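Right, I'll just put the structure down here and ask away after.
What follows is chain A.
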Amino acid sequence: MSDSYDTPVSIGMKRIGELLIQDKRLDGRGLLDYREIKTETGIVGKANGSALVSLGKTKVMVGIKVETGTPFPDSPEEGVLTVNAELVPLASPSFETGPPGEKAIELARVVDRGIRESKSIDTKKLCIVPGKKVFIVFVDIYVLDHDGNLFDASALASMLALSTAKIREFETKDDAVVYKENLVSLPLQNHVIEVTMAKIGDKLVVDPSLEEESAVDAQITIAVDDNNMICATQKSQTGVFTTTDILQAVKIAQAKATELREKFLGGTHE
Partner candidate 1 sequence: MNRNLNQTKNEKLISEDGKRADGRGPNDLRPVKIEIGTLEKADGSAYIEWGKNKILAAVYGPREVHPRHLALPDRTLFRCRYHMAPFSTSERKNPAPSRREIELSKVIRDSIEPVIFTELFPRTGIDVFIEVLESDGGTRCAGITVASLALADAGIPMKDLVAACAAGKIDDQVVLDLSDIEDQKGQADLPVAISPRTERISLLQMDGLMSYEEYEKALNLAVEGCKRLHAMQQEALKKKFAVDEEEAKGETEDEVSSE
Partner candidate 2 sequence: MSLLVERRTLVLPGDALAEGDFNPGENTYKEGGKVYASLIGLANVSGKNVYVVALKGFYMPLVGDLVIGNVVDLRLNGWVVDINAPYTATLSTSEAFDRSFNSRRDEMSSYLDVGDLVMAKVVAFDRTRDPQLTIKEGGLGKVQRGRIVRVTSTKIPRVIGRKGSMINLLTKETNTRITVGQNGVILVSGEKPETENLAVKALQMIDEEAHTPGLTDRISELLKEGSEPKLESNKE
């Protein structure tokens, strides 16, 4: 189920279950409440964009680097988005050094899916020379402290970093890039919020903490865009959901995404 260090202690799991029957959680939150969220952007000067999100005690930092490169052959006039995640060992006793394992890869791909399927970045505006040169947007997720729900923290930090990222304004002259002095934002046309819910017993709870994650049967992450459309879903962990659970989760995700969007991405809308 989870890493060896996160082996659930059965007393804790029992407590979580007992509280849930009364619609209560360990930290006193309501079933649909997020932990306290704090955000900071523009921290890393050397990156084009950066954001640090604290979700309860979970801390995730995302850095954006924009570089030039060749486009993919099947999309010669579009820039490239690439998302990577690292669960650095200092973030948790259960993270080890080495290349990204399945957990890090899943995290990166789920965040990527949200950004990509919502077409948050207008990649057509990142083309420099069609077929030859485009901008590559590197979204690097760096988990600094793991206290549960890395998906939502990473997705929010990524979106914040992208929406505050700056690149030098450019124009193409004879197949070469000419950079101007002024800084402009990345061409964003949408925003995505990811909402993770856990099923414990027969209750759905939003934003599971690490302790709750150890008692979880199954977990679902749903990505919602500015138009309330669902653009990605990922069920994780080894439990199961009913169809009703899923549809209920979608409705919750849409509602919570609207809340988070207003709170944290409202100021960055075009």
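As a convention for this text, a residue touches a chain if its C-beta (ideal position, glycine included) is under 8 Å from a C-beta of that chain, and two chains touch if they have at least 3 such contacts; residues count from 1.
Behind the choice of candidates: all candidates are chains of the complex that A comes from, given by their letters.
In this text, all values refer to a predicted model and were calculated from it rather than measured experimentally.
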Options 1 or 2 - which one, within this complex, touches chain A: 1
Residue ranges of chain A in contact with candidate 1 within the complex: 72, 74-78, 100, 102, 105-106, 108-109, 113, 116-118, 220, 225, 228-243, 245-247, 250-251, 254
